[in-house]
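All protein chains but one are shown at their positions in the complex.
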Amino acid sequence: MACLWPRLFTGDIGDEIFALAVKIFPICRSITGEGVRQTLRELSVHIPLEVHEVPTGTTVFDWTIPKEWNIRDAYIKNERGEKIVDFAQSNLHVMSYSVPVRRKISLGELKTHLHTLPNQPDLIPYRTSYYAENWAFCITHRKLESLSDQTYEVMIDSSLTDGHLTYGEYFHKGEIEDEFLLSAHVCHPSLANDNCSGVALLAQLAKRMTGLQTRYSYRFVFAPGTIGAITWLARNEHNSQCIKHGLVISMVGDGGGPTYKKSRRGNAKIDRAMVHSLHHSGLMPTILDFFPYGYDERQYCSPGFNLPVGSFQRSTFGEFPQYHTSADNLDFMRPEHLAQSFQLIVETLDVIENDVVYRNTMPKCEPQLGKYGLYGAIGGDREAAAANKATLWVLNLSDGRHSLLDIAERADLPFNVIRSTAQKLQQHGLLLPGHMLRETACLR
Amino acid sequence: MACLWPRLFTGDIGDEIFALAVKIFPICRSITGEGVRQTLRELSVHIPLEVHEVPTGTTVFDWTIPKEWNIRDAYIKNERGEKIVDFAQSNLHVMSYSVPVRRKISLGELKTHLHTLPNQPDLIPYRTSYYAENWAFCITHRKLESLSDQTYEVMIDSSLTDGHLTYGEYFHKGEIEDEFLLSAHVCHPSLANDNCSGVALLAQLAKRMTGLQTRYSYRFVFAPGTIGAITWLARNEHNSQCIKHGLVISMVGDGGGPTYKKSRRGNAKIDRAMVHSLHHSGLMPTILDFFPYGYDERQYCSPGFNLPVGSFQRSTFGEFPQYHTSADNLDFMRPEHLAQSFQLIVETLDVIENDVVYRNTMPKCEPQLGKYGLYGAIGGDREAAAANKATLWVLNLSDGRHSLLDIAERADLPFNVIRSTAQKLQQHGLLLPGHMLRETACLR
Partner (left out) sequence: MACLWPRLFTGDIGDEIFALAVKIFPICRSITGEGVRQTLRELSVHIPLEVHEVPTGTTVFDWTIPKEWNIRDAYIKNERGEKIVDFAQSNLHVMSYSVPVRRKISLGELKTHLHTLPNQPDLIPYRTSYYAENWAFCITHRKLESLSDQTYEVMIDSSLTDGHLTYGEYFHKGEIEDEFLLSAHVCHPSLANDNCSGVALLAQLAKRMTGLQTRYSYRFVFAPGTIGAITWLARNEHNSQCIKHGLVISMVGDGGGPTYKKSRRGNAKIDRAMVHSLHHSGLMPTILDFFPYGYDERQYCSPGFNLPVGSFQRSTFGEFPQYHTSADNLDFMRPEHLAQSFQLIVETLDVIENDVVYRNTMPKCEPQLGKYGLYGAIGGDREAAAANKATLWVLNLSDGRHSLLDIAERADLPFNVIRSTAQKLQQHGLLLPGHMLRETACLR
């Protein structure tokens, strides 16, 4: 399935997404703090991002914006003063939201502040403790096993103070106020696929949409996971019913999947469009029904909102060994996977932008296609019949009750084949101009 | 799936059901007569059974209560005066409802009054002739083959006279008048699984329910097959629409199945609850759509009643070699199978008693579960996410349109896990108290 928006594919999209991911990978992000701000500044190089700061203590539904966390340095030293664990080498070494500490402690006590992965002994785990004040280091299990019984110096130069939660937003205005939400979380430190890949892909998509005339308005949200999405929903509750379609984008740089997790509604247009794109991708997609854990679709699909927002990934959430470990690094992503993810997403947008209903002007019997040059002239040939299938499907189902996506699904043909066929038929006067079945209107 | 009614499981339930089945196994039951009365007297030792006597000649829908049949003795003697077939050895030897006879007859004539199982030559078949006056003996095929050409004396000391049809009923009053019907047939002579097992299981269930506070009222019916169920329905027609759920219980002591045959409605609550219990049983259940032959679900599900009554068995009706033969004896049943059947039935009752609808008090985004101690504090851990699944499912689907069973089905988690999760959430104020979606009200 090729895309009808060629201008979105100018340049080497895979390389450009990858380059932006490389840029933001080293930053130590968390749900608040300078890491998020620095990440959003990198995105602002490409798109005029609107950055929002929400003060500590602000109530957002059942939650309260926590203190802002920042970290400068951290290490564990042995008795010889050697740094055996160093934040400068990997920001995964410190559990996110660790409170400051500078003490000498025994191995026994140290162990109560260490996280490892016994089954993946060479990897550093990613751990957080946002809402329970604590501190910890995350190290490889091999490192843990090598620690001798001595006194260690632990130092975490962090701060947990009143400040802000930061998120970024970019709005592309379309013909109508109905919106397509594209959301990525920006709270994970140096994890590449989760979610530098998603952040970079959406930033590059937003950049390339500049100046593009679209039917829907597109809203890009770059916010910390969970608390960021909740904050955004709390501040945009009045507007939420304008969101007619949406995708949460994460982990789009590896070679697995692709995976699509449906919205809570299960049969929303976004669900059908994404499934259609994946079905014709030539890949082996995994389609999952909605479940209430995962990424920010949890919030968008909470029962009080129930927005038509699905989730697109490559390997499935939590089911690949690199997930939430130091192995989720830049080597885990490849430009060609990013390009392919980009294409699948854009094809899905394309379906939703163009899913109109045409009406056959000659619904009684077939029109004489040969008159319009739309039919192979030599009858009896099997190949000619095959080539005419799309034309015949569009004519047969354009009865005012089937949209192009309905027809593509029924004919089991790619959307853009059906769409270009319909356009050709319209040029010949065989179809009335298409109209879109409007979702419930957006009242602000 | 564990049960929330632990008091039903006091004592060794399997042994106690088995012991009662052993007690009633030797009795020569038929659709009328002393055998049924004696059986009901044994049940009355455990529960205050209400015994009903309906006179011969009474019209019940298209049927008429037949004459009462009783039998004292029967045999076939050879020319040497030896009893070669003796009712005292097995009450299956006489076809049920055989008229009295005392004659000397040739082998040729005798053969016209003998039933055997050529394909199971060592087993005695079970045969009846309730509505066509006749007499016959049932013997093993080997015995038939050993008979030499001589004169035999046949004697059946039975009586077929005006009397009564007898059935027993026990009513456990619940909070509401809506009823759960539990029905077992009590007309088969010495067949153990079919249906001493079902009769004994229901009697023990009724006994243990004494004093238990339930939402539904429970009606236990112990009646002869077909004519007994028809009689009960004819005399309780005014009340039949109070039956909101029901199960016909038979053949619950063998190690096969379990098998559930759905009600005629196919999607009644009892159908969903039983399928759910079996699905989480760890066994390999067989689920059958309704068909209009089998046991008394035929009558409860006749089109004029169409009650939501399914049928629970272990091995499937008619599809195991012991069915309706002398091999359906006490060796065919085991206490552990009876206990397991009991548990599956009680779990199903438990689902129906407790299938309430809660409402999420914070439907917009997730509540901050950590505040309530309902969330693992260290984020990023795969196991913590798994443990939170039930909580997240209950919150996400408690939108006033999904009951606990709906949620359990959707989440593919056992009902009692969903139920205890909901109770915990209610304690924390995150769910409003559950209310039950009332079936159509019961108007007497």
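As written, the chains take the letters A and B, and residue 1 is the first residue of each chain.
Everything below uses one rule, namely that a residue touches a chain if its C-beta (ideal position, glycine included) is under 8 Å from a C-beta of that chain, and two chains touch if they have at least 3 such contacts.
Bear in mind the structure is a predicted one, so any value in this text is a computation, not a measurement.
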Task: Write down which of B:Leu123, B:Ile230, B:Ala327 or B:Leu405 is the residue touching the left-out chain.
output: B:Ile230
- request: Sort through B:Phe18, B:Trp69, B:Tyr126 or B:Phe180 and give me the one touching the missing partner chain.
  value: B:Tyr126
- prompt: Which listed residue, B:Gly81, B:Gly282, B:Pro303 or B:Pro433, touches the chain dropped from view?
  reply: B:Pro303
Field: Contact set of chain A toward the excluded chain (per top definition)
entry: 360, 362-368, 370-371, 377-382, 385, 388-389, 392-393, 395-399, 411
Message: Tell me which stretches of chain B touch the chain missing from the display.
response: 60-64, 95, 115, 125-132, 134, 226, 229-230, 233-234, 237, 264, 291-293, 298-299, 301-306, 318, 323-324
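Quick note on the criterion: only the chains that are shown with their structure count from here on.
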- line: Per the C-alpha centroid definition, the whole-Å distance linking chain A and chain B comes out as 53
